[in-house]
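With one protein chain held back, the other chains of the complex are shown just where they sit.
Right after this comes chain A.
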């Protein structure tokens, strides 16, 4: 926490916040002294002029106090928000330049929480630190000093009440904290059962399990309620005990004070001010104990943020990257490529070899976990290789600038991802300068022209977050359009046709094959259906990261066992 905050806060502003805070505390501490002065030298001896004089001073001090606290609030809020803004910018930039390894390791959803909630958490705690947490100890110390100065013989009272308060708060916390932890788990359980009740409503009703479902929820609900009652009953003790201790302290002060006054060794005004200090001391003590609740949570958030910032890029451009040639007739080559995921024992891909030239199509087929997507991800260098080389137009891609490489590759992922915006803005991601005509052409290839032209807004139809307003098949076709509009040397479709029916799938492949631009490029298709791959120039059959077959459909159909198995599972040997 300290590390994260220190580097990103302006020192002068923090000092400013602290100075203002100290002035504010000073003012607050002085009001009781002035009151006691007023009583001792004004009220007790009937000096009205003195009372007026002190009154003016008190108002002045109160005024200085509010200005100081406004200053403190100003610095605290600007600094904390600036800190948050800076952290968010840094995290966002860092994560966008991450390679595949780093994202896998930390997880996309965790990265999102870190950039949003964790930063917010730090931001809020920073405000609290700059405003309250620093104020509590200085108030505590200041009030103790003032109390001591005004009457040191009475400070003994605190020797009893402060430890008593500490023990009481500590004891309650000791029992309550574990209860609250289990409460969190139990509310999670309620949420879980409730959510499952929503997502599974059809299954629940079809199997007539409503009663089971109700009982499951009832159990979770009951268990939560029981613990909550326990926890909050304990919490009910907190406030009355604190007030009681504070009040008992006051009684003690009056009793001891009265004795001292009787002995003529203390003035009566000091008694009044002392009681005010007592309230301040106990109040800041309680505030201080709150610090211990908030700091650990912020610490955890800070650690998660720091982890992201400290992560080193696994893929970085060379100091002087090699030039990546752009060719009319592109070539792509995998030369003895092996790949291993970070810390994995087994190779995810071993010894992959193929060479493709302009106009050729490669199809990759295999079961789940065979390494198809892994292979695809190596082409835009989302991961670096274990051994071997990938060459585009004769140049080893690990020696070139990532940006130049990505310019020549158009990728459609298995999991479709669209940006919030319009169809137009999504296509512009593929080619920023695309004309309407080019867009319609791309949509036509992707078999998306029909449904887009039926939309009242056409190209300017709104795309919600993650394309939520389109069906799975429509989203996939839009993603394909985004890729084909990009003028690239290599087009990669990672299982992009799975959400399409046979007919659309076939039409799409036909359109790809006849488009003059794509015809000159290299196309790589990952597929599950045999029908999708039969026409490819080369087919690679993957199983467990190994190439178990490579050749054309006709060759594989005759000689390759795995390929035959796949055919059998889909067509049962009937229709080939």
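Descriptive notes on the structure:
Quick note on the criterion: a residue touches a chain if its C-beta (ideal position, glycine included) is under 8 Å from a C-beta of that chain, and two chains touch if they have at least 3 such contacts; residues count from 1.
In the analysis below, contacts and distances are computed from a predicted model.
Its UniProt record calls the unshown chain "ABC transporter transmembrane protein", which is the correct pick from "Multicopper oxidase domain-containing protein", "Na(+)/H(+) antiporter subunit A", "NitT/TauT family transport system ATP-binding protein" or "ABC transporter transmembrane protein". Shown as candidates are A:144, A:179 or A:254; the residue that touches the absent chain is A:254.
Across A:62, A:164 or A:309, the single residue that touches the chain missing here is A:62.
Within the set A:197, A:325, A:458 or A:487, the residue that contacts the chain not displayed is A:197.
In the complete complex, the residue from A:105, A:327, A:399 or A:534 that touches the missing chain is A:534. Annotation: of A:304, A:441 or A:509, A:509 touches the absent chain (contact as defined above).
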